[in-house]
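As you look at this complex, bear in mind that one protein chain is not there, while each of the others sits in place.
Up next, chain A:
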Amino acid sequence: MAETHSLQDMRQQAAIAAKVFIQRDYTNGTVCQFQTKFPSELETRIDKQQFEETVRTLNNLYAEAEKLGSQSYIEGCLACLTAYTVFLCMETHYEKILKKIAKYIQEQNDKIYAPRGLLLTDPIERGLRVIEVTIFEDRSLTR
């Protein structure tokens, strides 16, 4: 049976050295935002700017999902009028943004993080509590 060796599978072959958790930032209330503080464990692996850029983009995407604007009001009113059956056919705005976020994280992982031996886990898989950054052992050192 042929195996699909995606980057992720290969990553999973490597041993995990550590996991870093980026916690939520509640200074703006209950909106989903993550702390942009650069964790010290990643200092050797990735550029601070790069990392902060990723977290900032994620924060912006989450803010957009929870934004109270005319679009969300229209969606809410329409849903109420149709007794919320409209969501059987159509996705909520929030879900659309979550898909966008998943794609963005996948793309970031493939382009930036995986080559450096890191892996970002989509926060939705951790209940939007943390961004889990898995640090893999540096193979080049062990060989």
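In this text, a contact is a pair of C-beta atoms (placed from the backbone, for glycine too) under 8 Å apart; a residue touches a chain by one contact, two chains touch by 3 or more; residues count from 1.
We adopt the following convention: contacts and distances are computed from a predicted model.
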Worksheet entry | Name under which UniProt lists the unshown chain, selected from "DELLA protein GAI", "Two-component response regulator", "Palmitoyltransferase" or "ASI1-immunoprecipitated protein 1-like isoform X1" | "Palmitoyltransferase"
Discussion item. Residue by residue, what part of chain A touches the chain that was omitted?
Written reply: 1, 3, 12-16, 19, 21, 23-24, 26-30, 65-68, 72-73, 75-77, 79-80, 83-84, 92-95, 98, 124, 126-130, 132
